[in-house]
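Before we start, here is the structure in question, set down as structure tokens.
Only a single protein chain was left out; the remaining protein chains are all shown in position.
Labels for the chains are A, B and C, by order of writing; each one numbers its residues from 1.
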Amino acid sequence: MEKLILRRVDNAGEEMLLNFGPQHPSTHGVINFLVDTDGEVMKKAIPDIGYLHRALEKIGESTGYPGFMPYTDRIDYVAAMFANEGYAIAVEKLLKVEVPPRAQWLRAISCELCRIASHLVSTGTMASDIGATTPLVHALRERETVNDLLEALCGARLTYNYHRIGGVAFDLPEGWRDRVLKFLDHFDTMLVEWDRLITFNSIYIKRLANVAVITKTQAIDYGLVGPNLRGSGMDWDVRRDVPYGAYPHFKFEVPVGRGSRGTVGDAFDRYYVRVLEMMESSKIVRQALESMPEGEIIAKVPRKVKPEAGEAFSRVESARGEMAYYVVSDGTEKAYRVRARTGSFTAMGIIEDISPGLMVADLVALIASIDVVAPEIDR
Amino acid sequence: MPKETVEQYFGNVTETVQSFWHGLSITLSYLLRRPITTQYPDRTELPVRDMLPPRYRGFLEVDPDICTGCQACERACPISCIQINLEKDSANPKLRVVTQFDIDEAKCMFCGLCVEPCPTGAIQHTREFEGSQRSVRNLTLRWADPENPFPVYKVAKGAEYYPRAPLGSLVRAKLEARRWDAPGPEFLPPDPTATAKKPAGPKAAAAKPAPAKVAEAKPAEVVQAAAQAVPPAEAVSAAVPAKADGASAAPAAAPAPAPASTVNPGDGQPA
Amino acid sequence: MTVNEIHERLKAQFGEAVGPLSEPKIDAFVVVSGHKIVDVARFLKETPGLELDHCNDLTALDWPARNVIEVVYHLFSYGHRHGIVLKVEADRANPVVPSVEGVWKAANWLERECYDMFGVTFTGHPDLRRLLLPDDWQGFPLRKDYQEAGGYHGIPNTRENPLVELRRLDEKRRAERPPPPPPPPAATSNPPAAPAAPAKA
Partner (left out) sequence: MPVNYPPAPKFTPRWMIAVTLAAMVGIPALILGAVLLATPLLQPAVIDAALGFGPYTSPWARDLAYAVAALLLALLMVNFGAIFSGAISWYERRVAGRIQSRIGPNRAGFLGFFVWIADAVKMILKEDLVPADADALLFRAAPYFVLVGFACTFVVLPFGHSLVVADLDVGIFYVTSVTALTVVGILISGWSSNSKWALFGGMRSAAQVISYEIPAGLAIFVPVAMAGTLSMQGLIRAQGGFPWEWFIFRNPAALVAFFVLFTSQLAEANRTPFDLPEAESELVAGYLSEYSGFRFALFFLCEWGNIWVLSAIATTLFLGGWQIPGITAAQIDAVRGAGVVPSLAWWSWNALSMAIFVAKTLVLCNVVVWLRWTLPRIRVDQMMNLCWKYLVPVAFGCLVFTLFWQVGVGARPQLEVITGCVLFVFAVVLAFLFGRRVRLNIQAVQGDKFDLSNW
């Protein structure tokens, strides 16, 4: 880093080195960008991450298997449910445990609600970064309801720790189903209003369309996942294409960026894919609530989780894209290695190569549109 | 900027007018809808803790009256924020007493993993969450009095429920007994000899009454198995009308809201 | 295509450089010799029918007992929906592995992270700097023998443990107090009252 700064000093006067972060309103956490600007136009934005590194992978080697579950909440605290699920699936693979159907349905419901909550934050902060604060508060208002629901389900609003190895911790509370359906009825109409309020606002479109275009090949090459990948026109969703849990039983569409307002893969596409995904999640939750099987909510798992030596890799479709866990066991009670591969991490890697030629204001749109969450980058 | 056609030029204008028309009408309409926020905390209908769902994971509470001293919670805690010490009662060698049951609420991450293995439901999350303290040391709640240790609870065979104090009452009493700006306890200066021992800290200390611990482990697991067979505590407490204070206090593994004797509506908050 | 078929293709192409498919305990993997990894990667990505275009994950495992660091590649193909896990073993004392950054751009950051955490040097990487940790960090934290330095530039990374400290306080108080014979019966007679009294800090 010092080397970089020194190099900049040489041509001082022509260019300006801007420390965009770590404390900056729109870096979505503690991230620093070394922005090399020529006036308003950027030469390059170099991400400097690690401010939120909490060595979770190292911690995973010292807590037992069940004990790491609350830590997964902290990997991506905006969408903690997926981190729970991914880790649980990986350990279940190691243990060769079959998850009861009801637990799988509960996982799907909780995850899709969590996806709605996460995308609301993402789209809301995006609007706020573009300068419209009202949509953010509207999004957070809806998210509060989702949080209330998840709180009633698992006792926490953010760090759910709901999934367990072999199932989930709690069954549905009384009256919860009706509350969810009532919320979804409201939410579906709210999304229509949301589109009219901000999505199709002409200033908003002008700010996002044709900005920070990531082509399909680039997206694949850089390992972008989830809505960022789909925003670039790649029709891929782990839930549909590498199905896990209860997802094969649900009918849903996978929204893909079509360049409706500009080029395929621009910031607007990535944003709009998220809006559409919220609608799909709402559909999935409805289907899941309808077809919910009866039965156990957790498989019989020994209290001392001690899988045989081996390694397992699990992939789930998190709100920020594919989240993969790579858990290696050496036959003891503690994992030999827990590795979380997160969507934000690889998404950050592309910023440096996309940024040249963008304006400073576009950097904000780019960061918001790839929806990075600092703890998920740093883990 | 690419070249614009005439249609694009005028299209921009009409699009702007249209989208502003919609956007402005929506924001205006919100002036006529009800805000969802409430003025916290003095204008809420109920005290906030009573509006939280029964599963809410707030401060941990231990009811020493029904604690079996099995240390399952201590083992389950991923961050070792619980420390339990068992000793033989000097007067009655058969009786074991808990001389230390400390929970570092400042370190606790409210994950709920300690609640699940508890055979009697002695350790539970409450809906208490307001406990700011000037000194972080004051956030270590001591459930056993070292001067006056409590004996472990013997689970009667075939016990259906355990007489737990109303959930939240104990922790609330503890929190209310201490001013928020009370000074924390003075710790001893660091022990130079302890540096080598420290990494093993809590475990080494806990392992002292080793024989007793091994003996204890067995019955505890039996009880745990029994506890798993019955429906989880949650379903029960959710069934009880959640409004009455301590409804969620229905102890773990109680098939009916049985220990209602302890559910005393009058002993909640005055509001 | 199954993992076996991919492995056969690899075997046919690279022969000795590609090890046997591991006994599939849960997820099977193939050990590839380090100097061939770029060729293998390019082959896997570019051969029609394989086209593993998605470098899903790249990380490492530290095995002090075997004195190796394994670099693990999780590869996947969007088009064909198949994948394979590759492993490259490197010497623990001086782990050097060729970089696959030229094959998958995603490997750029993943390799940097791997370098940061395990100290694996990826030759041919354009910008191999520490990623998550500060540039002047000592050691590679995810190695099994990593010892914490106890702080960073005078910033401590430990906090007093009140549980241990309180225990020490208790023990000191008890040692100071003369052992009284009468209290024990009293202690057993009124145990329920004990918890109600607020703990004296």
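The rule we apply is simple: a contact is a pair of C-beta atoms (placed from the backbone, for glycine too) under 8 Å apart; a residue touches a chain by one contact, two chains touch by 3 or more.
The shown structure was predicted, so the numbers you read here are calculated from the model rather than taken from an experiment.
Participant: Of the chains that are displayed, which are in contact with the missing one across the whole complex?
Facilitator: A, B
Participant: Applying the definition given at the start, please give the residues of subunit B touching the unseen chain.
Facilitator: Those residues of subunit B that touch the unshown chain are 1, 9, 12-13, 20-39, 42-43, 130-132, 175-176, 179-181.
Participant: To test your reading of the contact rule: which positions on subunit A touch the chain that is missing from view?
Facilitator: 16, 18, 24-26, 40, 127-134, 137-138, 141, 182, 185-186, 188-190, 192-193, 197-198, 201, 203-204, 206-207, 359-362, 364
Basically, only the chains that are shown with their structure count from here on.
Participant: Strictly by the touch rule at the top, which chains does subunit A share as contacts with subunit B?
Facilitator: C
Participant: Can you check how far apart subunit B and subunit C are, centre to centre, with Cα atoms defining each centre and the answer in Å?
Facilitator: The separation of the two C-alpha centroids amounts to 31 Å.
Participant: Return the residues of subunit C touching two or more other chains; collapse runs of consecutive numbers into ranges.
Facilitator: Correct list: empty.
Participant: Under the touch definition given earlier, write down the residues of subunit C that touch subunit B in their complex.
Facilitator: Result: residues 160-170, 172-174, 184-185, 187-188, 191-192, 194-201 of subunit C touch subunit B.
Participant: Enumerate the contact residues on subunit A facing subunit C in the complex.
Facilitator: 1-2, 49-50, 53, 55, 57-58, 93-94, 96, 218, 220-223, 234, 236, 241-242, 308-313, 315, 322, 324, 326, 328, 336-337, 339, 341, 345-346, 348-350, 353, 378
Participant: Spell out the part of subunit B that touches subunit C in their complex, as residue ranges.
Facilitator: So the residues of subunit B touching subunit C come out as 62-65, 80-83, 85, 89-92, 95, 97, 99-100, 102, 104, 106, 136-138, 140-151, 170, 173-174, 177-178, 182, 184-185, 187-188, 191, 194, 198, 201-202, 205.
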